[in-house]
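Worksheet: one structure, shown below.
What you see is the complex with one protein chain gone and the rest in place.
Chain nomenclature is as follows: A, B and C, assigned in order of appearance, with residue numbering initiated at 1 for each chain independently.
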Amino acid sequence: MIIVLKPNPDKQQYEQFTKYLTENLGLTLHYSQGESSTILGLIGDTSKVDIDLISAMEMVESVTRIQEPYKAANRKFHPQDSVVKIGDTGVKFGGGHFAVVAGPCSVETEEQIIICANAVKKAGADMLRGGAFKPRTSPYAFQGLGKSGIELLLLAKKETGLPIVTEVMDISQLELFDDVDLIQVGARNMQNFNLLKELGTINKPILLKRGLANTIQEWLMSAEYIMAGGNENVILCERGIRTFETATRNTLDISAIPVLREKTHLPVVIDPSHATGYSKYVEPMCYAATAAGADGLIIEVHNKPSAAWSDGQQSLTPEAFTRVNANVREFRKVAERI
Amino acid sequence: MIIVLKPNPDKQQYEQFTKYLTENLGLTLHYSQGESSTILGLIGDTSKVDIDLISAMEMVESVTRIQEPYKAANRKFHPQDSVVKIGDTGVKFGGGHFAVVAGPCSVETEEQIIICANAVKKAGADMLRGGAFKPRTSPYAFQGLGKSGIELLLLAKKETGLPIVTEVMDISQLELFDDVDLIQVGARNMQNFNLLKELGTINKPILLKRGLANTIQEWLMSAEYIMAGGNENVILCERGIRTFETATRNTLDISAIPVLREKTHLPVVIDPSHATGYSKYVEPMCYAATAAGADGLIIEVHNKPSAAWSDGQQSLTPEAFTRVNANVREFRKVAERI
Amino acid sequence: MIIVLKPNPDKQQYEQFTKYLTENLGLTLHYSQGESSTILGLIGDTSKVDIDLISAMEMVESVTRIQEPYKAANRKFHPQDSVVKIGDTGVKFGGGHFAVVAGPCSVETEEQIIICANAVKKAGADMLRGGAFKPRTSPYAFQGLGKSGIELLLLAKKETGLPIVTEVMDISQLELFDDVDLIQVGARNMQNFNLLKELGTINKPILLKRGLANTIQEWLMSAEYIMAGGNENVILCERGIRTFETATRNTLDISAIPVLREKTHLPVVIDPSHATGYSKYVEPMCYAATAAGADGLIIEVHNKPSAAWSDGQQSLTPEAFTRVNANVREFRKVAERI
Partner (left out) sequence: MIIVLKPNPDKQQYEQFTKYLTENLGLTLHYSQGESSTILGLIGDTSKVDIDLISAMEMVESVTRIQEPYKAANRKFHPQDSVVKIGDTGVKFGGGHFAVVAGPCSVETEEQIIICANAVKKAGADMLRGGAFKPRTSPYAFQGLGKSGIELLLLAKKETGLPIVTEVMDISQLELFDDVDLIQVGARNMQNFNLLKELGTINKPILLKRGLANTIQEWLMSAEYIMAGGNENVILCERGIRTFETATRNTLDISAIPVLREKTHLPVVIDPSHATGYSKYVEPMCYAATAAGADGLIIEVHNKPSAAWSDGQQSLTPEAFTRVNANVREFRKVAERI
């Protein structure tokens, strides 16, 4: 961290400040006195320095962070890829392990989720997805089946053996998630800090989706909230960011894959369904994500997309998914070889 | 709502669909048969039609909403301005009532909040603000005093008589808000739908901040979540949206004022402190917001900004606030006259 | 400018680099040697340092600009407000001078421009606007009258005595602009660097609109292109930036006014018509801009908006403009007094 001080800072304030930096925060200071300004270089673990506090000080001209503000998620302090295991199901993400999650946007009926689960299993999916609690912009839109949605998912899990992932929207719902294998935090809750803190205290992997207009650093800070609480099993899920483009629902940021690969050791999964919003664009995005080195995909598959209760426009049929999944594995082979 | 159908829709599906629209949703259909497409016009209350469901149907080419998807917040169904009263304190927002809220970003100590409260009261503020629960990007940054922060605010309220506003971040905190006069929902929680639903069940005014990258329609849908639950005392607070500009923390969307004035009957308050992020830009934005017809302002004031525990950069000193508030009232006089 | 070097830079490269900085660029270096990195502080005029070149060097970890990359437009080197005079017409912008420009989006016919010119003059406008060359997204939309549009503007100028402003789109058109008083560069040409360079060589004031998705710094760099060529008569015009909001055509960035006031000595004019895109929102934005301290406004006024050949939706009638202009002067009085 580099702090540029204004000319002639108050001497007492300056001493108090530098004492705080060295004694309270344990940092080493390197300082360079110019004619018109003084530059302080802070060496040490600056991830816990509150940059806002320092920026507001009267004698401070500017502060620039050199080191990242996250530590647990930072590859610098954890050079090896993390492998996140989905319980003892054998499904793994990261460190060379690649998995495909598939299923409907929402759990609708027992028949629907069982058909979908069997279909995606047959097509080669590693896990089943399905929403029980649905974040919807309108209070009048279908909000998910809630508790009974989770029960239906568990039924489908029993039927197929596929581990399941589903979204939690509020701390109070967590008691229903005991048998859920992977807990999803949705884009709109990426900065629901109380929820993140709570998830830091449990012993279950978390699928953390990127917020609609958030930077990768903010996303990693949210992962840090979970990890700082002791739960290091975080999988990052890119699901498209908001841009001015309207031909797609969001813009899938595939370059997030190599950026995350450099900055963190956590696995990265891509959701091309929410990102593009249209099933016709999902297929090429699956291939792009795989070629760019993703650790997994999460794809919406519905037995009858045109009758889906939510997001039917972006769901693949089981037939389409079977073909896409097979092709994904072809691209994966090349990605693994190079 | 206008639905364009593809050529030659399946007859049975078509009949089922139109029956659903007329019988279940109570809509009237006007339909126009062209050579290459059929256009269905839906007349009636379409606010509860799930546009996603219809878009996904196989026979549907496109759907366009003409009517807004919100009803309780819609000025069309409530032409008069709503006046939101802050309990029986006499402070009101909307319908010609203008109020100024001021105070520090965070409650820090008893001394600090009491000094700030007295200072803003003396300068003419109508309400006191102060954060007890603070949403921070970093888990290592100051997270607010929590419960004791609320207690200190109540002390300041007792001392000065100023009604208070403070932010709730999670449903579980609500039990501490009994004596809070106005409950704030922060930008990051604008789409925390479970929290919004809960706030719909209580009998207290809500200050709903706009999300960082949300449209005005999405914001009104979040107000609708609260209002649909029965709590119609919602004040909308514009606090800047994320843009590519980096000279300011966010970009204050002042044109939201006339847009909201047209679309809703709810009062609109402007937060120039979070919007600009720098105290040097707060003053002209207060004047701009007032001239554009805002129903109130919420301004950060700290007795010693350079020592603030959060957001010191954007806080006015009590002296600056006294001057700004006096000038605001001058601009307000012109705005009222024209 | 602060350069952080990687550990153990190649000694010969390092010496060559520091020699280049001091001898070729005339900079003074302050350097601070830490355990894991070396920090170089560059003191002097760094506005001409090519930051890209330095960033790409192998031994460089990061580069941070402290000083702005513009000089002619920088208030630091020109503390007094610039006053831009529109020839010898008496109209001035900046340094306490405020002026209102009004007129139709496009020049359509002799009758239309003469009626509009007389109407805005009568209502108190200081200058006449009107487009002869129109940048349109579609090649099939009306592209402006071109040369004859300029001739009609000159006729209106002769008739009313109002100085005129109109847009240039290409260097080859400049020969038609001899009698134009103020030359506008549109948002889409803000980074048409060849055009900017050419405008730097002429002796006429330039109205430089901000690009649709450009930062204030990029905008000032475009002003710098003109000023570096010798033409210092640049007026900056904020006309809305692209955001996710769709209720308005663009989002008017009113906070650009105080930001520019701090960073540059050039006058700032606001265009609420293109910014909002709807005449119903123009009025409050005029007031907001005036209260925030703008040096002028440029407003679309059409004698019959519903029959305008372009942008009729955002044009005021002469009656509405008369009222708005009178109110603007009321707000201006308060803004001048405080």
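Here is the rule we use: a contact is a pair of C-beta atoms (placed from the backbone, for glycine too) under 8 Å apart; a residue touches a chain by one contact, two chains touch by 3 or more.
Fair warning: this is a prediction, and the values are worked out from it, not measured in the lab.
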Displayed partners of the chain not shown (whole complex): A, B, C
Residue among C:66, C:154, C:202 or C:228 that touches the chain left out of view: C:228
Interface with the undisplayed chain - residues on chain C: 47-48, 50, 52-53, 55-58, 69-70, 135-143, 169-172, 188-189, 191-195, 197, 212-213, 218, 221, 224-225, 228, 242, 305-306, 308-313, 315
For chain A, residues in touch with the removed chain: 213-217, 241, 243-248, 251-259, 262-263, 275-276, 280-281, 283-285, 287-293, 327, 330-331, 334-335, 337-338
Touching residues (missing chain, whole complex) on chain B: 2, 4, 28, 30-37, 39, 41, 43, 61-62, 64, 66, 213, 242, 244
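Throughout what follows, only the chains that are shown with their structure count from here on.
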Distance from the mean Cα position of chain B to that of chain A, given in whole angstrom: 27
Centre-of-Cα separation between chain C and chain A, whole angstrom: 40
Touching two or more other chains - residue numbers and ranges from chain C: 213, 244
